[in-house]
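With one protein chain removed, the remaining protein chains of the complex are shown where they sit.
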Amino acid sequence: MQHHTEHRMSGLLAPHNRRDFLKRAGALGMSAGALSAFLEACGTSTTASGTAGINMAGPIDMSTLISKAKAEGKMQAIGIPPEWADYSEMLAGYSSKYVSVQYKAEAEYSSAQEVEVFKNSVHHPHGDIADVGFVWGPKVIQQGLVSPYKHSHWGDVPNNLKDPAGNWCVEYWGAQSFVINTDIVKNPPTSFAELLSGNYKNMVGIDGDPRQATDALMAVYSAALAKSGNTTDIQPGIDYFAALKKNGNFTPARASLANMTKGEVAIGIMWDYLGLGFRDSLAGKSNLKVVIPSDGALAGPYVLIINKTAPDPFAARLWSEYLFSDEGQLFFLKGYAHPVRYQALQAAGKIPADLAAKLPSSDQYANVKFVTDINELTNATNTLNSNWQSQVLGQ
Amino acid sequence: MDVLTERKAVAAPLGRAEQRKRTNFGLDKIMLILVAIYFLVPLVATLAFGVSDGKSFSLQALASIFHDADFTSTLLLSLELAVASMLLTVLLVTPTAYWVQLRLPQARVLMDILALVPFAVPAIVMAFGLIEVYSNVNPLISVLSLGLVPLLSNGVNIVNTPPLLVCAYVIIALPFVYRPIDNNLRAINTRVLTEAAASLGCGWWRTFLTVILPNIWPGVISAALLTFSTAMGEFTLASLFGLYTFPIYLNGIGQSDAHKAAALTILSFLLTLLCVLGILLLTRIRRSGSDSAGRLELIAAK
Partner (left out) sequence: MHVRAVETAAPSRTDQRAAVLRKTQGRRLGYALTSWLGFLPFFLFCLLFELLPAVMIIESSFVDSTTNTFTLNNFGRIFAEPDKIHAFQNSLSLALISAVISAVVGFLAAYGVYTMRTGWLRNLLVGFSSVAANFAGVPLAFAFVSTLGVTGYLTVMLLNWSHVDLYKGLNFSLYSFWGLVIVYCYFLLPLMVLVTLPALEGLRPEWREAATNLGASRFTYWRKVGLPVLLPSLIAAAMLLFANAFAAFATAYALAQGNINLVPIQISFVVNGNVSLDPGLGNALSVGMMVVLMLVVTLYTWMQRRVNKWQGR
C-alpha cells in the first residue's frame, strides 16, 4: 500500500524510472520495440544537473558543456527537417561527436507547432531547441517560452539578426528564387516582370499557402518588392499574384519536391537552398535551374530558440555552439543556405572555393533585401490574411 | 430470382464470364466495375511513378525502402498501435453495447451522442484538445474529471505516450465501431436470445461470449477492421503527440524523395490490405457453421 502511494508521489515530484514504464506498458502487452520507442517519446525528464556557478545565458566553455550534455544523454530537436539546408549532416555530426538527437517525429513541424511544444512543456518537459521563422522570435519572448544563450561567436552575427538579450539568433538565411524545370520551360524567366508577361500557363507555383507557410508568404512579399521597390506594403505582391492567376500562369499546386519531380509545377518560387537541393537530388532525371529574380528577392532568416523548460538544457546549448561553429555554419553552406556568419568566415578565408562555387554567383544576390522590422512583417501578414482569399483565390 | 439462386448452397463458384451470361448483370455490377476502375487508376499511377526514376523503369526506390531501418521500426510501431486500438475498441464497446441494449435502454441516447461526438470534433482539434487537457493543469477539468485527469497526467504521466494515442484512436474510431455493432444487436433478437440462455442456466458473461458474440460477429469484425486501418493511416494525432509512426515516416520521405514515397505508399497500402485480409480470414476460420445456418438461428429466435 505505502509502496503504491510512494510511487504516485514520486511520480509527481521526480522523474519515473524505466521499471515503472515497463510495468505499465507490460500491462498493455507492448513489445520491447515499441517500449523503447515510447520510452524515448516520453522524454523522461532528468533532474537538471547542477547549474550552480554556470552562467546559463553567456557562453559556456566547451569542456563543461560536453561533459554536462553527455550526462544528460540526449537532445530533443523540434522542427529540424533533415532535407532542409543540409541539416542531415548537422544532425549526424552532432550525434557522432556528442549525444544522440531525437528529431524524427517532430521533423516536419511548423513553427506554430514547435511553439506549442514549448508551451506544453511547462509541466511535462519536452523539446530542447527549435528552428522557427523570423517573426516567431519576439512572439516566444513575449510568451515567456525561451531562455537566452549567447554562443561563443555572438559578435559575428549582425545586430539586426539576433535578439540583444540572447533569446533568439538567426542561424542561416536563404533568398526567394525561381526554380525552373528546364525540360519543360524553354524560355526561363529571370525576373518577376518576365514571369507575369511570359507564356507560362499553369506552371508557376509557390511553396504552400502564404497564410500558412513563410516560404510562400515571402514569395508574395518579394513580388511586392519587385513591383514597388520597397517593403512597406505587401499589397502590390497580392495584386501581382491576382494578375498571375488571371492570365493563367499560376497553379494552385504546391511547389513541393514531389510536384517538381513530376513536373506538375514547372516554375517554383521558393527558398534558393531548397531549390538547389532539389536540383541536386534530381540531377540526371529532371533538369532544374535556380535563378534569383533580378527585380527583387527577399531573404528569409530562420532563428534558433532554446526551450525555457528544456529537459536537457546543456545539450541544447551545445547544439547552439555546434550550429554556430565553423563546422556547423559550413554545413549550412553545403546545403546552399547562407550561414549567418558568412562575412566573418569569408574574411577569415575559411570558405572552401569549391563550396562557394556551387552557389549562384554573388551578383545575383545583389538585390536581396532583409525585412527585419517586426511591425512591417506583422502588417504584411495581416494584410495578406485579409486579402489573399478574396483577391487572389476568388472565394 | 437472383437472390433465390444466390442463397442456395452452390458447389463451385462461378467465373466472371459465366456471371455475365446470367440476367442479373444489372446496374450494380456495372457500377462495381466502374468503381473498381476509379479505385485502381490512381493506385496504378502512383505505382508507375514509384517504379520509375524519371526516365525509365527502376526498382531502386523500392530497394532503398527495404534497407531503411526506420521503415521497419515505424511500421512495427504502427502495427502495434493498430492492434492495441482494435482490441481495446472491441473489448470496451461490444459488452457496453450489449449491456445498454439489454439493461439500460435509457442510456441508448447517451451512447448515440457519445458515439457521434468524435465526428463533431475533427482530428486536429481533438489532438490540440487532448494535449491541452493533459499537459496543462486546469482546475475546471480536474473537477469535471473527478480527479482522474491530474492523476493520469502527473501520476501516470501518459502525456505524449503510445497509451494516450491508443485511447485517442479508440475515440476517433468510435462512430465507426458503435454503429455496426449496434445495428447488428438490433437485427438479432437480443432479448429473446438472452432470456433463452438464462432459462438454460447461463450467466451474463457466458451468454455474451457463447450466444450473443457469434451472432454479432459481422458487426464486430466490421468495427475491428475499420479501427485497424484508421490507426494504421492516422497522421495528425501521432504527429502532434510526437510519436514516430509509419504515416509520419511516409510524410518525411515525401519531402526528400518523391519516387521512394510513391513506392512506399503502394507498399503500405498492400501491407495494410494483407493485414486486414488476414484478420478477415482468421475470423472466418473461427466461425463454426455457414451463413445460412446462422440465419436460421435468427429466424427461429424471432
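Here the chain labels run A and B in written order, and each chain numbers its own residues starting at 1.
Throughout what follows, a residue touches a chain if its C-beta (ideal position, glycine included) is under 8 Å from a C-beta of that chain, and two chains touch if they have at least 3 such contacts.
Being a predicted model, the structure only gives us computed values, none of them experimental.
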Left-out chain, listing which of the shown chains it touches: A, B
Given B:197, B:211 or B:226, the one touching the chain that is not displayed: B:226
Residue, one of A:88, A:152 or A:202, that touches the chain absent here: A:202
Touching the absent chain when the full complex is considered, from B:59, B:104 or B:209: B:104
Residue among B:62, B:87, B:149 or B:198 touching the omitted chain: B:149
Touching residues (missing chain, whole complex) on chain A: 110-113, 115-116, 132-133, 135, 139, 201-202, 208-214, 216-217, 251-254, 258-259, 262-264, 381, 385-386, 388-390, 393, 395
Touch list for chain B against the chain that is not drawn: 1-4, 6-7, 10, 13-14, 16, 19, 24, 26-29, 31-32, 35, 38-39, 41-43, 45-46, 48-49, 92-93, 96, 99-100, 103-104, 107, 109-110, 112-114, 116-126, 128-130, 132-133, 138, 140-141, 144-145, 148-149, 152, 167-168, 170-171, 174-176, 179-180, 183-184, 186-187, 218-219, 222, 225-226, 228-230, 232-236, 247, 250-251, 254, 261-262, 265, 268-269, 272-273, 276-277, 280-281, 284
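The definition used in the following text is that only the chains that are shown with their structure count from here on.
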Contact set on chain A toward chain B in their complex: 8, 11-12, 16, 24-25, 28-31, 33-34, 37-38, 41-43, 81-83, 104-109, 113, 116-117, 120-124, 126, 256-258, 261-262, 281-282, 284-286
Residues of chain B defined as touching chain A within the complex: 49, 53-55, 70, 73, 76-77, 80-81, 84, 128, 131-132, 135-137, 153-157, 159-163, 166, 239-244, 248-249, 251-252, 254-259, 261-262
